[in-house]
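The structure appears right after this line, and notes come after that.
Moving on, here comes subunit A:
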Amino acid sequence: MIHHFLLPTRYPRALYWMLLFTLMASLSSCGGEGTGSDDSLDSLLEKAEKTAPISKEEKSGDRQSVSPEKVVQKISSTVLERNELKFGFIKLTDCAPIVIAKEKGFFDEVGLQVDVEAQPNWKTLLDRVISGELDGAHMLSGQPIAATIGFGTKAHIITAYTMDQNGNGITVSNAIWEQMQENDSSLKLPQPKHPISANTLRPIVEERKASGQLLKMGMVFPVSTHNYELRYWLAASGIHPGFYTNTDKVGETDAEVLLSVTPPPMMPTVLEAGNIQGYCVGEPWNQQAVAKGIGVPVTTNYDVWKNNPEKVFGVTKKWADENPITHIAVIKALIKAGKWLDSTNSEGDLVNREEACRILAQPNYVGADYDVIKNSMTGFFYFQKSDKRKMPEFNIFFKDHATYPWYSDGIWFLTQMRRWGQITESKPDAWYHETIKKVYRPDIYRLAAAELIQEGELEESEIPPVTTDGYKPATNEFIDGMTYDGRYPVKYLNSMKIGNKDLEASS
Partner candidate 1 sequence: MILMAYLELSSVNFGYGPSANRYEVLQDVNIEVNENEFVAILGFSGTGKSTLISLLGGLNLPDSGQVLYKGQPVVGPSPDRGILFQNYSLLPWLTVYGNINLAVKQVFPEFSNEEKKTYIQKYIDMVSLSGSEKKRPAELSGGMRQRLSLARTLAMQPKVLLLDEPLSALDALTRSVLQKEIINIWESDKRTIVMITNDLDEAILMADKIFLLSPGPKASLYKEFNVNIERPRDMDSLNLNEDFNSLRNQITACMVEFFQSEDNDSVEIELPDYQPAVFT
Partner candidate 2 sequence: MKFKLIKSLDVAGLSVFEPVVRLLWGEEPKVQIKKIGLYIVIPLLVFISFLLVWDFMGPRHKTKSGEVPTPKVVLDAYKKIVLFHDQEYAKLDDYNREGEDRVAHLTEVESRLRIVRDVLGQIRIALEDAENQFQEKLAKYLKPYQQVVAEKQKDYQARKAEVEGKLITWGKQLDVNDKEGKKDYIKAVALAKREFEKNEKHLKVLRTELADKKINESPELVTLRLQQTKLEQEEQFLVKRISYLSRANRSLKIEAAETILGDQLANLSNAYGDEGVYGLTLNILNSQERIEKIKKSSYAKPPTFFDQIWTSIKCVFTGFLIATFIAIPLGILCGLSSVFMASMMPLISLFKPVSPIVWLPIVFIIVGGFITNPEEAFISPAFLSTAITVALCSLWPTLVNTALGVASVENDHLNVARMLRLNLWDRLTKIIIPSSLPLIFAGLRISLGVGWMVLIAGELLSSSPGLGKFVWDMFNNGSSETFAQMFVVVFFVGIIGFLLDRLMVIMQKLVSFDEAVSTL
């Protein structure tokens, strides 16, 4: 597995020739005796055999045992296939690891010059990664999976790094919030008790349904975390968010609430204009609704599913195969950036977040006001002007093995795609496991982490133990308290009240 990346057999034939030419040159320059005008490999080998025949064993080359140290040494002494890269990102605070790796020089340290470029929307971002205009990008967790299984644009995308956890919120308009308060007067308190479920939204949905004017809500992309979270939140209270089917690619079949795609920066504007009555989006767009006084964030995805994976760093399989060493170098820099973002002092305070906010506030990165970015990044969240709460774990970038590409995280997205019909046919458990192993690549993550440990940049304890099977333990930290175990996706799917169900394997 490992030497797969390291052996020069991966070089194309042309590179062999180049190597040989330069070999001749360097040997002569250091006083070696190997010279000669004959430049064909075979004739050179023949000549060498004549002067000093070498044994078959030696000729076959690399017989060294592949001990970890040696591997690491070899990696650092190999050459990056590429050292000028271009990554894409969307202007959201969770692009921080890429930006920090660039600005704090982590990319420099691994020998990379990285250009990061803001993209207008998730679709363009994905298309440009696929077309090769971008080497890699900040992606929605669902994007590599959906692309690989062919929902939307089909392309084999892999990820070896999860960029962050949490970070989204669900906001409703003032009018809806008032009606929700009518339905449950405890919400009228200046600081209502959290988590707020969609139960109080239910009567409003029914009323709207009766009047023939369905409630409309916005999310950012069909395979975005936001879509699944919003659906989860609604469905947890028995509100049907609609199915995707073979003929309905918008996902409004049977819907009691119509969900539509709206780019994040447009959300507050569209909400204000009354085209939608609520939305699910990342920061700073929930805080904007509060600042502008047009809406109220009712819940965050921390409450919908505690510590859910939010964004990943995605590259195409093709790119990863062509640039294995560069890929590892990139992951190394990103891990360091994540660690930097989450580093704390002895009292447990995040020490680097303010600096990170300053960097993110630059116009070529997130570009929002420092104060706005600071709110969520440093652990505060305004639910209303009068309701500011501490949310230290609103954005997690590193701690608790957050950056490790857990299979179970990916499988959750697969289950949601099946649940809402984006995957149209029934699949067995084995399919989920196979599929996710094509997309999530902890092996690459481990190679990068091993180098960092070797270099003393990372503690063994900061990455999951080698014994892990890549699945997180079962958890019930969802808003509806359902238990999720990534090892049994079909069982999980069938435990849901609303949504597609599959046949469980009878073994």
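Regarding selection, all candidates are chains of the complex that A comes from, given by their letters.
Basically, contacts are C-beta pairs under 8 Å (C-beta built on N, C-alpha and C of every residue); 3 or more make two chains touch, one makes a residue touch a chain; residues count from 1.
Note that the structure is a prediction, hence the values are computed from the model and not measured.
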item	value
Neighbour of subunit A by the touch rule, complex-wide, chosen among 1 or 2	2
For the subunit A and candidate 2 complex, residues of the former touching the latter	8, 19, 22-23, 26-27, 29-32, 58, 61-64, 77-80, 83-84, 86, 91, 102-103, 105, 108-109, 111, 113-120, 124, 127-128, 131-133, 190, 264-265, 268, 272, 284-285, 288, 292-294, 355, 358-359, 361-364, 366-370, 372, 384-386
